[in-house]
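Quick one: the structure is below, and I'll ask about it shortly.
Complex shown without one protein chain; remaining protein chains in place.
Letters A, B and C mark the chains as written, and numbering starts fresh at 1 in each.
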Amino acid sequence: MYQFWNDSAFEVKIRDYRRDFHKYAEVKWTEFRTASIVAQRLDNLGIRTLLGEEMSVKGFQFAYPDDESRDAEIARAIRQGGDPETIEKMDGLPGAVGIIEGGKPGPVIAFRFDMDALLTTESDTLDHYPRKEGFRSVNEGYCHACGHDGHTAMGLGLAEVLMANRENLCGTVKLIFQPSEEGGGGARGIVARGILDDVKYFFAVHVGLTKLDGLPLGQHGLICGVKDLLDSRRYDFRFRGKAAHSAGDPHVGKNALLASCHASMAIHSIPPHSEGVMRLNVGVQQAGVVRNAVPADGYIQVDMRAENDVVGEYAERRVQQVVAGAAAMYENELETTLIGKTCAAASDDEAITLVRRASESVDWFTEIHDVGSAGGTDDAAEMIRRVQRNGGMASYAGLGCDFAAGFHNEAFDFDESVMIPSIRLLNRVVELAGEHARENEQ
Amino acid sequence: MYQFWNDSAFEVKIRDYRRDFHKYAEVKWTEFRTASIVAQRLDNLGIRTLLGEEMSVKGFQFAYPDDESRDAEIARAIRQGGDPETIEKMDGLPGAVGIIEGGKPGPVIAFRFDMDALLTTESDTLDHYPRKEGFRSVNEGYCHACGHDGHTAMGLGLAEVLMANRENLCGTVKLIFQPSEEGGGGARGIVARGILDDVKYFFAVHVGLTKLDGLPLGQHGLICGVKDLLDSRRYDFRFRGKAAHSAGDPHVGKNALLASCHASMAIHSIPPHSEGVMRLNVGVQQAGVVRNAVPADGYIQVDMRAENDVVGEYAERRVQQVVAGAAAMYENELETTLIGKTCAAASDDEAITLVRRASESVDWFTEIHDVGSAGGTDDAAEMIRRVQRNGGMASYAGLGCDFAAGFHNEAFDFDESVMIPSIRLLNRVVELAGEHARENEQ
Amino acid sequence: MYQFWNDSAFEVKIRDYRRDFHKYAEVKWTEFRTASIVAQRLDNLGIRTLLGEEMSVKGFQFAYPDDESRDAEIARAIRQGGDPETIEKMDGLPGAVGIIEGGKPGPVIAFRFDMDALLTTESDTLDHYPRKEGFRSVNEGYCHACGHDGHTAMGLGLAEVLMANRENLCGTVKLIFQPSEEGGGGARGIVARGILDDVKYFFAVHVGLTKLDGLPLGQHGLICGVKDLLDSRRYDFRFRGKAAHSAGDPHVGKNALLASCHASMAIHSIPPHSEGVMRLNVGVQQAGVVRNAVPADGYIQVDMRAENDVVGEYAERRVQQVVAGAAAMYENELETTLIGKTCAAASDDEAITLVRRASESVDWFTEIHDVGSAGGTDDAAEMIRRVQRNGGMASYAGLGCDFAAGFHNEAFDFDESVMIPSIRLLNRVVELAGEHARENEQ
Partner (left out) sequence: MYQFWNDSAFEVKIRDYRRDFHKYAEVKWTEFRTASIVAQRLDNLGIRTLLGEEMSVKGFQFAYPDDESRDAEIARAIRQGGDPETIEKMDGLPGAVGIIEGGKPGPVIAFRFDMDALLTTESDTLDHYPRKEGFRSVNEGYCHACGHDGHTAMGLGLAEVLMANRENLCGTVKLIFQPSEEGGGGARGIVARGILDDVKYFFAVHVGLTKLDGLPLGQHGLICGVKDLLDSRRYDFRFRGKAAHSAGDPHVGKNALLASCHASMAIHSIPPHSEGVMRLNVGVQQAGVVRNAVPADGYIQVDMRAENDVVGEYAERRVQQVVAGAAAMYENELETTLIGKTCAAASDDEAITLVRRASESVDWFTEIHDVGSAGGTDDAAEMIRRVQRNGGMASYAGLGCDFAAGFHNEAFDFDESVMIPSIRLLNRVVELAGEHARENEQ
């Protein structure tokens, strides 16, 4: 097999992919340019690629834009080099799933690569590396501050490596280029379409994760699998009371400001659950428009995280009761909006072991931890749970590397040198998964 | 007519009545001894007297004792000199209404005298006048700290004066010796029985009232009528949640302490009403029994005062909504108990004028104000409203005199020298009411 | 004396003044065009006019704009016909005080006319009279929705009437064209300059006031004086906490959202004061910027109204304590901003009688009430108090007339036919004030 690892042209190519995606950052449900470039590249490699409703199902998205906004984003994507015909095929659902049939029998192995940027204005200081090197986001207000540009580039790299050795590849590899991981629920439609239904081995990776865990890693770390992808539920609540002049007719009003205060305070007083960690937050509260009127409108944004379904459901149920009670206290109407939802998930021990064993052949990774903490949520969890339910195994692995600022920070940037070793690691995971399947068949 | 006013024996008799009632103080729904002495005295004067269900109706009482307590009080009353036969006739409803038919035609005029003491332990200091003079309450924990002992004595005095001149009396006088003014709703049953239905002129008096009003009165003041007897509604609310170990299983609990906190805070945030003064108070809150359990019980006592029915109903409606919402927030069951209720009332201008004119013949009263503030509530209001609804007129008058400590204080005592002038005033009111009726008939 | 009352040319002139001011509406501290036109008109009439620091003092303004905004408004005022030279003299303090020395000795009598519009976008419906007649505000977002355009026009009318009869005028009349009544504290600087110091009779008027009072008036009403201009204090409070990831590091945060909730709830729980009406309101609350962070900023707008100084000071003191305590609970820094303040005031009985007597010669006013309720606040109160403190008398009168929508509503418009009768009333007030002064000197 051709050795990509020592090929600086390959390295430059992957790096350039990443920088291109970074420069033309696209946020959730607008990754049409990114996805069309991915799809074209897979096509060029001779990989069968699913698009649009072949790979996802409508109706499972959160925070999907209105028609006008989406069409404007499609127009922008095309102006920035997206292929109109490919985008047309997506039918409003950005994303792509490449399917590589190996030359030999074996299991179905899937990888998830997410593609979306964030609603953040990228740093414009002189020392910000993307600016220095000329790939700062040209889409103002959109920024790859979570490394998904790198994930996408690695996915393309892995595709090329696997295709170069296709005849020896045991089984089938699905490369899932997922849209809208950041609050869009992009994984849900893909799961609903059944893409994961025949998958026996599933892996998702995230750059930089080890830092979050507070581990004393240098830049070359690896967490073979995290066990605490949190259940996440996000709701907005709107209280509709009645305005009145606060001095003239105070008794006529129905105070939505006080209703929202009671709700916020009571949400924070919901007791912890003995079966797992829970984190509740009212992140935003807004009520009233003028000093001398009883406020007729109140609004709160609520974030719930939980270690597992039981705790997540408890949190959701209690928050809703509390908010309904607060609205009733002040005779307010209540409007509840589900903003997003992601399940909890945990890597399997066997999958973790596979990743650890794969790391043995990649000398770049020097600090290796079997288990670490993500401290967060990722809708790869939806895929993990589907695979596990079908008897498959999964791991969500963290790729340690240096970075310039914390996730979601405007100055975020990661060390690109993590990409080639990571592709190498994933390629090796494919080999070991094939072996593992053979061993377990016997 | 015999001149009682200069008869020191009459003055001593009235004083002794008052001291006797003071010494054997009886609280709401237990005034059996007091009422039986009143009834016997009226009988001795030859006055027809209504007792028990002749004068009241069962089912309209607040805070009526259980059978065992009531029977114990009856036994005590008899031990302390109450007449068993008379008490028997009361059939559990202490009180008496004497009816004096005058020798000449005229209107029905009614006076209310209340008889109950308070649940207060009377002062036992050496300088407390009732102790010095030997008439401190022998019923420990019961104390005439609101002057009703004096009201009752004056009622008996007025009865004697009126009977002495009965042949010249124009019309009918009803002397209503009401039980249970202090939170018992004693007026309600009497109103329900119809005692006020034919009354054209109604008067109630209260000693010491002028002090409350902040008027710079000496001891000899008179307020001919107050206009602000407040609407009063008293409720208890009990929150029933669920206990749980607060460290082990916090999520299992349903926190009644927090529910009651939200309720208390929200009750105090109910906005004022533009149509009149409102006063809300959570006077007592109790929740929980042990430090490390989620509190399963919460309890609050709520007091609502309002200038009129509209505001009173608003307060009651909003308090109930707030409390129900708070219970819902924490999944608590709610138990609501009506403790008592008194309507608002105001004296009539014409009745006020009658009292002022009556005062002209009583030189004792030197500081006379037509209108003053009661700053409180009195269930004479129920009687006032009934009389007014039937086209009659009413006044609630304040009899100024020096006193030793504020109302309801354990050291309360009033200057007994107010009693004879007050009887004289009321006697004159009867004459003027008769004249007024004649003038208005023509 | 020339009879303005039957001169339709005069009526048209006053109406046109009003429509001109309406069309070029200017909000608080930007009334440069209005004031320059007033000043020029007074000058044309031969009236000595004080401008800028002659009539006011810097440092007493609330919500004064920054230099840039102010200069832009001055430029706009000049573009719209304001006289640059006159505006220059104002030195940043819009307003004008005309002083008419009468031909005969007599007291100093002052009238206040306010000139500012509101931050409201005027109605643009076809049936909105100012639009139909072509005088809808051309300054988008600024709207004379409180009738001050009419007040200013009436002031100019009164100036003309008084000057026509100057030789018979007893005493001196000061016509105070005040800026920035709507929350700007425009009266304060004028009081500080001493304009009111020699005034014996002071009057302010407001169109449409009777409607507020709920009186069953037709359109031709008059309230000779209100007694309840409320004490008003307006504060903004900003809570500065500390952000933190609400799931990752919740304990690191200092929650400004919860601090502001506690503050809002506790402000609404401040008990009423027995010495007068109080109205507290938190009209606006805003906290937090993102769902999953502990909110680092909280902000509330508080409005306090009170019947008198004692209650006003109580409200202010208690609100500040409550807010400080809430900040301390959550380790927040607190930033307090005084937005504005107006004292309470009441018309004098003698001044009210003067207005009533003046009304007798104006047949237009058919429903006359001595005393009514403003139900609000007006910084004429500052002037009233100064005059009263010096032994003078004052009245704040309401000029009843039909209007199209409530005060501060975008569709507000008043019946212009009230203006001539009102000028006639004020002219008569001047005569009666002169007579009153003479009578009281003797």
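One rule holds for everything that comes next: a contact is a pair of C-beta atoms (placed from the backbone, for glycine too) under 8 Å apart; a residue touches a chain by one contact, two chains touch by 3 or more.
A quick note: this is a predicted structure, and the numbers were derived from the prediction, not measured.
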Of C:H273, C:R356, C:R385 or C:R428, the one touching the omitted chain in the full complex: C:H273
Which of B:R70, B:R166 or B:H268 contacts the chain that the document leaves out: B:H268
Identified contact with the non-displayed chain, of A:S269, A:T353, A:T366 or A:Q388: A:S269
Interface with the undisplayed chain - residues on chain C: 246, 248-253, 255, 258, 262, 265-266, 269, 271-275, 294, 314, 321-322, 324-331
Positions on chain A where the hidden chain makes contact: 265-266, 268-269, 271-272, 277-279
Sites on chain B contacted by the missing partner chain, in the whole complex: 212, 230, 234, 246-248, 250, 255, 257-258, 260-262, 264-265, 268, 279-295, 301-303, 305, 339, 375-376
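By our rule, only the chains that are shown with their structure count from here on.
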Central chain of the complex, centres being mean CA coordinates: C
Shared interface numbering between chain C and chain A [over half = same, under half = different]: same
Of all other chains, the one whose Cα centre sits farthest from chain A: B
Geometric centre distance via CA averages, chain B-chain A, whole Å: 72
Centre distance in Å when chain A and chain C are each reduced to the mean of their C-alpha atoms: 56
Of all residues in chain A, the ones touching two or more other chains: 246, 248, 250, 255, 258, 262, 265, 294
